[in-house]
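What follows is chain A.
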Amino acid sequence: MEKSTKVKFNQIRIPALARVEGHGNITVEVLKGKVKDVKLNIPEGPRLFESLVIGKTPEEATSIVPRICAICSVSHRYAAIRAFERALNYKETKATHQLRTLMHYGEMIESHALHAFALALPDFVGYPSAIAMVDKFAPQILKALKLKKFGNLVMEVTNARWTHGENATVGGFGLAPTHKQLFDIKWQAQELIADAEEMVELLRNLSYPTSMEDGIVFMCLKPPTDQYGFVGDRVLISTGEEHPIEKYKELSNERVVEHSTSKRCRYNDRPYVVGALARMNLLGERLRGRAGECFKRCYSLSWIRNPLYGNLAQAIEILYSLEHIPQLIDSILKKIKTLETDAKIQKQPTGTGKNVGAVEAPRGTLYHYYEVNRGIVTGANLVIPTTQNFDSMETHIRVAAQNLLANIENKPLAALTAQERKDIELIFEMIVRSYDPCISCSVHMVEVK
Partner candidate 1 sequence: MNKPKVGFYNLSGCSGCLLTILNCENQLLDVFNGAEVVSFLMAQSNNVEKELDIAFIDGSVTTDEQEEFLHELRPRTKKVVCLGSCSCYGGVQAMENEKGTWLKRFNKVYGKKPFKVVKPFESKPVDAFIPVDYYLPGCPIDADQFLYNYARLLRGLPADVPKTPVCLECKWHENECLLLKDKLCLGPVTSAGCKAKCPSHNLPCIGCFGPADESNLTSEFSLLKEKGYTFPEIERKLRLFGGVKFIKQFKSLWKKAQK
Partner candidate 2 sequence: MANNVYLPEPMRIVRRYDLIDDVRFFQVRPLEMERALQLNYLPGQFMMVSLAGVGEAPFSISSTPSRPGLLEFGIRKVGIITEELFKLKENEVIGVRGPFGNGFPIDKFEKKDLIIVVGGLGAVPLRSLLLYTLDNRDRFGRIFFLYGARRPAEMLFRREFMELKSREDLHSMLTVDKDDTGRWTEQVGLVTALFKNLKDIDPQNTYATVCGPPVMYKFVIDEIIKLGIPKHQILMTLERRMHCGVGKCGHCVIGSIYTCMDGPVFSYWDVMHMKDLI
C-alpha cells in the first residue's frame, strides 16, 4: 500500500514488508559493488499516544496504552501497571503476581506461536503463508494453531479478552478466574508440552542462512530469582554490564531519523538486540526441564551472530512457559480462596509519584515511565522493543547484502537475474521478520515533557 515509487537502478527495494505487524519497507543502495546505504523505512502513521495519556487517570491510561499494539497488548498493560505501582507505592501481593505471570505466559505463547510458526516459518519452507502450508504441513500447522489458541485462552481467562482485555489493572484484577478455568488451563498446558517440543524440533532442523551473521550486543531484564523469567527491575547486557531499569534512557539513547516515524536506539553507539534471542543468550543457562534440554540441544555459537535463531528461541520460550504453567497454577490453586480477595483491585490510585516499570514483551524489553500528580498522569515515556532492534536490523541487512553480492561476483544490480534478486530480497525479509518487529508499537513512543 506504500507509494509505488520507482525502484532506482542502484536499489534493491522491498516495497511492503509482509507477515509483520505494521508497515515498513526496505531500500538498499549499492554503488560500484559496495553497499552504500541501508534504510528500513517506517511510514506508519503517528498516533501520538504519548499525548493521549496526559490528563488521564492511571486506570484510564492502562486502558489506552495496550491499544498501541494488539500483539503485545498484555505486555503494555503489564508494563504500565508495574510503572504505576512502582510510582505510587503499591505492593503486589503474591496471588496478584502469580496471576499476572500466568497472563504474561499466555501472551508469550500466543505471540510466539503466531510469529515463529505462522509468520516466520513459511520463508524457511518456501511458502507465502502458513495457510498455504496446510497442503504439506497440516499436522504441524494445526499444532501451531492449537498452541496459539491456548495462549489466547490463558489471556482470556486472566485478562478477559484475547486482545485488549481490561481485567488486569493497577492494584490487581477486576475478577479472579475460577478454579475450573485454572484447572482447565493446567490440563491443556500439560497436554501441549509434547506438541511444543515437536515444534522446537521442527525449527531446529531447518537450514539457517548465514549471510547476515555479525556480532550482536544483547540486552534483557534480569529476573529477581536465579530462574528464567520475563520481568525484573535490572537490565543485563551481553557485555557483562548490569544496570537498574531507572537508567532506561541511557541504555536506549533514542533518536529521531528522517526515514522513519519510529525512533531509533543505540547503546554505547552500537546497535543492540532485545527479544527471545537476547533472553536465550543471556539467561538460557538458567533453563531447566525439557526447555533446558532443548536449549542445550539447539544452542550454538551462531546464536550470538545470527538473528534468525530468534525464531527457535521463541519456540523454546513457548515450551518454557507451558512447562511452568502447571506448577504456577498449582500454587495459585492453593490460594484460590484468598485469590478472590488478594488479587482484587484495591481502590483506584489517587497518589503522586513517578517511576519506570519494565517487562519483557515477546519481542524484547519494554519500558513504561509515568509521572502522576494527584491521580492524574502528567508525563509519559515509553521505550519499545522494536525501536531498540531497528538499528540492528539495518546492520544485518547491510552485512547480508554485502555478502550476497560478493557471492555473485558483485554483479551490477541491473544485471541480476530475477531469481537472484528474489533470493536477496527474501533474505532481507527473513532478517527483518526474525526480529518479530511490531511496527505500530515502535512508532509512537517518545518522551513528552
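In this text, a residue touches a chain if its C-beta (ideal position, glycine included) is under 8 Å from a C-beta of that chain, and two chains touch if they have at least 3 such contacts; residues count from 1.
A quick word on the picks: all candidates are chains of the complex that A comes from, given by their letters.
Here the structure is a predicted model, which is why all the values come from computation and not from measurement.
Undergrad: Looking at the complex, which candidate is in contact with chain A: 1 or 2?
TA: Answer for chain A: candidate 1.
Undergrad: Considering only the defined contacts, which chain A positions touch candidate 1 in the complex?
TA: 1-3, 16-23, 41-52, 54-57, 60, 63-64, 66-71, 73, 110, 114, 118-119, 122, 128-132, 134, 145-146, 148-149, 152, 160-167, 169, 173-175, 256, 258-261, 345, 429, 440, 446, 448
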